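Before we start, here is the structure in question, set down as structure tokens.
The complex appears here without one of its protein chains, the remainder shown in place.
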Amino acid sequence: MLRRIKGGVHPHDEKKSTDDKKIAVLPLPKKLFVPVHQHIGQPSVPVVKAGDEVKKGQLIAESADGRGTPVHSPTSGKVTEIGNYPHPLYGKSPCVVIESDGLDQWQEGLLTDRSWEVLSAAEMIDIIFKNGIVGMGGAAFPTHIKLSPPKDKKIDTLIVNAAECEPYLTSDYRTMIEYADDVIKGTQIVMKILGVQKGFIGIENNKPKAISLMKEKCKGKKIEVVELETKYPQGAEKMMIKAILDKEVPSGKLPMDVGCAVQNVGSLKAVADAVEKNIPLIERVVTVTGRTVKNPVNVMAKVGTPFTELFDFCGGFRGANGKIIMGGPMMGMAQVSLDAVVVKATSGIVSIADNEVDLKEELACIRCGRCIDVCTMRLLPNVLSILSEKGQHQTAQTDYNLMDCVECGCCYYVCPSRRNIVHYIRQSKAKNAMLRNAIKTGSK
Amino acid sequence: MLLQTAIYAVLAMIGLGLIFGFFISFANRKWAVEVDPRIHEVDEVLPKGQCGGCGYPGCMAYAEAVVTNPDVPPNLCAPGKEAVAQKVAEITGKKAVALETKIAFVRCSGTYGKAIRTGVYKGVKDCVSANILVGGDKGCTYGCLGYGTCVKVCMFDALKMSPEGIPVVNPDKCTGCGKCVTVCPRNIITLVKPEIMVKVNCNSRDKGAIVRKHCQAGCIGCGMCAKSCPYGAIVIDNFLAIVDHNICLEKCSDPVCMIKCPTKVLRPAIWGTVPGFEVKEEKV
Amino acid sequence: MSHTDHNNNSMFKITLNLTMAAFLAGIIIGVVFFFTYEKAEEQKKLQKELSMKELVPDAAIFVPIEGKHEWFRAEKDDKTLAYLLLAEQKGFDGHIKMFVAVTPDKKVIGYKVLSHKETPGLGDVAFKPKFASQFTGKGIENMELVKIQEEGKILAITGATITSRAVTAAVKHVLVEVDAYLTQGPAAGDTGVHTETKNEHK
Amino acid sequence: MNLWKEFTKGLVAENPIFRLALSLCPALAVTSNVYNALGMGVTVLFVITCNNIVVSAFRNVIHPKVRVPVYIMSIATIVTVAMLTLEAYLPVLFRELGIYLPLVVVFAIILARAEVFAAKNSVIPSMIDGLGMGVGFTIGMVTIGAIREIIGNGSFFGYQILGSWYHPPLIIILAPGGFIVIGFIIGVMNLNEKRKKDKSEKAEMAAGGTI
Amino acid sequence: METKETTANIQKPEKLVITSSPHVHNTESVTKIMWIVNLTLLPAAIFSVINFGLPALITMLLCIAGSAACEAAIQYWRKVKVTVSDGSAVLTGLLLAMCLPAGIAWYVPVIASVAAIGIAKHTMGGLGHNVFNPAHIGRAFVMASYPVAMTTWAVSRIGNSADFAGAMGKVADFDVVTGATPLGILKQQGYQALVDSFGGQSAMYKALFIGNTGGSLGETSAILLILGGLVLVIKKYIKWQVPVVMIGTVALFTWIFGGKVDGKLVYFTGDPVLHILSGGLIIGAFFMATDMVTTPLTTQGQVLFAFGCGLITVLIRLYGGYPEGVCYSILLMNALTPLIDRYIFPKKFGSLPEPVTRS
Partner (left out) sequence: MTEYFLLFMSAAIVNNFVLTRYLGLCIFFGVSKNYHASTSMGLAIISIITLSSMITWVIEHFILLPLGLYFLKTIVFVVVIAVFVQLLEMVIKKFMPTLYNVWGIYLLLVATNCVILGVPLINSEANFTFIKSTVNALGSGTGFAIALILFASLREKLQFSDVPKSLDGLPIAFILAGMLALAFQGFSGMIPL
């Protein structure tokens, strides 16, 4: 049965150019710039200094407060510097710069071969923490925290988010096709950790191959593959839960509050690798695509690889570039510079041509209500944008549920006035946060 | 007949006066409610047009609000004009807060001509908005983005965006409320005493080389000022000169530091000079 | 004001204060009333006569008719020139109040509107000579409103049929009243000409 | 105290209608022609001046607890006197002003001036203040009346000044037009003020002043 | 930005554009919507020219040119971008013309356009900010200003000529024959007189449906307007609920309360078809009650809005001073729109009762 959500949009999926491209392996870059801040929360603290020799998989930064995730060296070589370098999300942020020695030598003690079935949940959570696993669906939320819900929250269902509803991106799809066993294994591990009996894999119906493959692999495993209507933002976890279980996660609450956990397929593969082979999260599948990219690819790229290397691997550009986006075109972050690097949350890099960059001017809201019709969170996006424009950020939060917005961007996508609704909403959120901080720290 | 009616009129009026006079005085005695006396004081000075123009449902309501709520400004009464605002402020003690001795100071010289932009920013014209997009389009990650969020937030019209893209403070209007300080995503604005002598017009903690790459006007942390200062009022912290204004004010009469500064980012504290201002060397 | 002296707050003082003010007010008003009343009454009568005079310029005096409210007989040299009746009729918006003058042989002389709320430029065209003059000399048999010119009938104003109809009805009503009065004697008809039931003025 | 200043402030800077937004009802209701507007303006001028004189003269004997009733009583007395007089000597105007005449009592501007000014000042300045405010009010009324009468009726003081080619939009003398005309008048006043302010700010900037 | 030393040898792009996500957009734009609505009105507009001749065309051109010029002038004066090309002023002009009688004196359309654009739209800040429907404000403005001219309706030529070809032959004729609108006759002379004037009920329906009657430009071609409206519904520019509810409400209430026998109200004897097909209800329901700027945001709100429009229309038609009532009903509901928006909004996500499937 096809599951649907109300609202949402149908952007052209543009996945043709990469969905049959095997995951290639990127040649080893000469220098890697590994940011110490790759998850939601406090940045980690470097534990190496300039001049240190490091091995592949060696710990180079530690969680500052025990809630963040550690960072590991993606290759072997020498730390040349710890300095501020472009980060694809935060502008500039401290990076451990590693000059590769070309050997790509693993640190000892990794690459074990153990069966997840003999490990206890607590042990596995520890392994996941130590190997620096974060959610790879985009949010980069530390996975070990997600897997240790408070005692009073009973989780009974795991949902594997394989929707990949963003246009262009095919990294999750390729992961499912090429690492199907790892994904299933990861699912089983997480199910064991959470002690749940029921697992679902939600896949949009524009990926029939993945659906049939997953169906076959899941036979006899208490995991059910669910076909979802192709509709953005089907992959947002609240929508996933709504479509599969018909439960709505209340405002300000988490999936665990309705007894669910949602994990991205990439995260599950990383979990499987960490638990069975003790491999930390140092590389991931990245889709490099877009109309101006000569040869779009899916590539296994090391964390800390500059985007230039990836585009180089694709044979460079054809035509003038307008925007480079880290992530998908609906939620991704536009980059100021190609010097930004791959982080754990980089699912794709999309290049948009000069003439594709939509520079139509923003107009006043004409109250057409389209944004309201497509908002899956049932907000009033136009009102939020206007409140933000007029500086009433607090009202947006108290009266119009500002914080419920998941920034999916459907509202902008349909807005005939091309209002930067999402940007306005993010501005409100940022300003409210600044105000909260100012109040907390006592005004100056 | 006519006379009679006229006399009735007088009698009726007297009756009216007696009855209502009694009612009012009676009510006044029995039903009067104790309130903050300042409310009455404010109410006294208000025009009593009961026009509701202040946004409150009447003069008394505004008086109550302005006395009890510290956020209500004393100048909402349009009919009363400034004189009333002045008196209301006196009674409520509000001006005192506003007339704090500090005023805002914008620590950046990266005007359009001097500081480079690395991208083409097409988003919402707001510094916070620009800043959340990978730090915005300005090369210098410490510099003023120039989208005027501070200007918009200033209730006193004290900030203006200069044509060169850096906000300028009007010291006569600035009340030191600190709203702009809170809202600037780059922490560029601070509150300082108005009488300080020199100001460091930069906020960058980047190394000198990096600063140079982004901006011709920034502090490169060369330390010339610190070395030249005979009183040790300047220290270099993270490639940025920090001035101890108290020492300056106490001891210094001849700020040589400004002459020594190679990028002229150290400038006299003449308020209102537009960034890009050149120090006149002859007379300091 | 600096009156915050608490001794001042005695009930007696407050009451006295207000009473004094009321007393003064009463005196002033009473005196002015005393001296202006008669002049005002005169003016009122004069105003009414003026409007009646406009309708029947030849008349010397206007005699109120016994037992009828706001009925007048215009007389000159003891000869009745006309009957003037105050008529009120529901128009497009609100009531139209007007004096209608009728000759003793029951032909219309004209009408004069005292108050109305009809739309300026539309409804109030009905009070201008162009429309009003149609009535002059017509009798009850002619009091029919038509929309296309018809000999002997009243042609409605385009766009203001309602007002036209109201005026016509009022005039017709007056004709009926006067007819009844003249043929059946003073007891017949209403005491006032009002097609709408309405409380009468004091 | 500069009496001239007290007088002129009411004309434009603190114009009771356009600036203080007080006594708006007559500004709309009796301004469909200049004649009525002027009549109402002069009536208010008279009442406000008299009342200011009365209030300032008696200000030291009025008990604060009964201040408002007494002021109202004073205003009402003056208005009643005016009404009786008008009825006797200017009956046509009396009828035209209709219900708005007794309502003069509650026009906020009169009570406001009593409270704001007359209650705190001596007789002469209060009288001047009343005159200024009254004249300002009258100017406002006549301005509105003139604009409405000319546009909406093609006439001025009842004389047809625009030829028969002109077909006046009636709405201007009806309720909606009244609102809209006043809105635009205040708008134009604001525009002028803004222009002046902009100019002075520019001059300031040019003089190397504060910005 | 510091350049990183890498092995890459690609040409780096000059300066990248940064905006917030999302980075893709569908193809809709305000301009496109406005021009398409203009297009859907075109058949009815052309028909009205055929029906009333050149005077109709002149009225139409005056309205459109007046609106566009007024918008341009104001925007030029305010030193903001001149947005005449987005078609919204043209649309306002066109819709305004559809509410005016053909061949009305030239200054009426001009003043109406200035009221519509200059007062209703640009005092509030232009497209998207106005609270009242500009076209209707324009119409109401001149209705109150020039009531005589505004109630002097042109008579259909097709109705007057024996056949369509005859009417075509007279298109270039400047003369306007004036007469009453069906609702005007209904109000003044009653239902029977109206039916008689058409020579029978079915003839009347047919004439009304095809547009063979007197009235304003847009009052007379129900079928073309409905077709245009359907295009908008299919293109999802308007919600079908609005015209359906509005027309349905009018039909229901006129059926119940609209019938008089010998001057006395008899329930359920009204003629809903007459009321639907005349007095600009169709154009109002499809093109004006659906103006997104001045109507509620949510579908539920719009349905309420449409119901209110229908109700007030009937009130005015049956009891008011005006024969039709669509214009005022829409203006009155425009005034209610902020209140509707205040109380009708989507239920927030997660407020559904939790399903009780937990063990």
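By written order: A, B, C, D and E. Residues from 1 in each chain.
Here, contacts are C-beta pairs under 8 Å (C-beta built on N, C-alpha and C of every residue); 3 or more make two chains touch, one makes a residue touch a chain.
From a predicted model like this one, the values you see are computed outputs, not experimental measurements.
Visitor: Among the chains included here, which ones are touched by the excluded chain in the whole complex?
Guide: Over the full assembly, the chain not pictured touches A, B, C, D, E.
Visitor: Among E:223, E:311 or E:336, which one is in touch with the chain left out?
Guide: Result: among the candidates, E:336 touches the missing chain.
Visitor: Hey, which of D:37, D:76 or D:93 is the one touching the hidden chain?
Guide: Per the contact definition at the top, the residue touching the missing chain is D:76.
Visitor: Applying the definition given at the start, please give the residues of subunit C touching the unseen chain.
Guide: 22, 25, 29, 33, 90-95, 162, 199-202
Visitor: Provide the residue numbers of subunit D that touch the chain removed from this figure.
Guide: So the residues of subunit D touching the unseen chain are 21-25, 27-29, 68-69, 72-73, 76-77, 79-80, 83-84, 99, 102-103, 105-108, 111, 171, 174-180, 182-184, 186-188, 190-191, 194.
Visitor: Residues on subunit B that touch the omitted chain in the whole complex?
Guide: Spelled out for subunit B, the touching residues are 5, 8-9, 12-13, 16, 20, 23-24, 27-28, 31-33, 50-53, 55-58, 60-61.
As a working rule, only the chains that are shown with their structure count from here on.
Visitor: Would you mind naming the chains that touch subunit A and likewise touch subunit C?
Guide: Per touch definition, common to subunit A and subunit C: B, E.
Visitor: Quick check on this structure: which chain has its C-alpha centroid closest to the centroid of all protein C-alpha atoms?
Guide: So the chain sitting closest to the middle is E.
Visitor: I want to compare two interfaces, A-E and A-B. Which one has more contacting C-beta pairs?
Guide: So, comparing the two chain pairs, more contacts are at A-E.
Visitor: Please tell me the distance, in whole Å, between the geometric centres of subunit B and subunit D computed from their C-alpha atoms.
Guide: Going by mean C-alpha positions, subunit B sits 37 Å from subunit D.
Visitor: Counting only Cα atoms for the centres, state how far subunit A is from subunit D in Å.
Guide: For subunit A versus subunit D, the centre distance works out to 67 Å.
Visitor: Give the residues of subunit B touching no fewer than two other chains, as numbers and ranges.
Guide: 20-21, 24-25, 28, 118-119, 122-124, 129, 132-134, 136-137
Visitor: Among the residues of subunit D, pick out those that touch two or more other chains and give their numbers.
Guide: 65-66, 69, 170, 174, in rising order.
Visitor: According to the definition already given, which pairs of chains are in contact?
Guide: All chain pairs meeting the touch criterion are A-B, A-E, B-C, B-D, B-E, C-D, C-E, D-E.
Visitor: Which stretch or stretches of subunit C touch subunit B in the complex?
Guide: 1, 9-23, 25-27, 29-31, 33-34, 37-38
Visitor: What residues on subunit E touch subunit B, complex-wise?
Guide: So the residues of subunit E in touch with subunit B come to 1-2, 15-20.
Visitor: Taking the touch rule as given, give the residues of subunit B at its contact with subunit D in the complex, in rising order.
Guide: Interface residues on subunit B, with respect to subunit D: 20-21, 24-25, 28, 47-51, 53, 78-81, 160, 162, 168, 170-173, 271-272.
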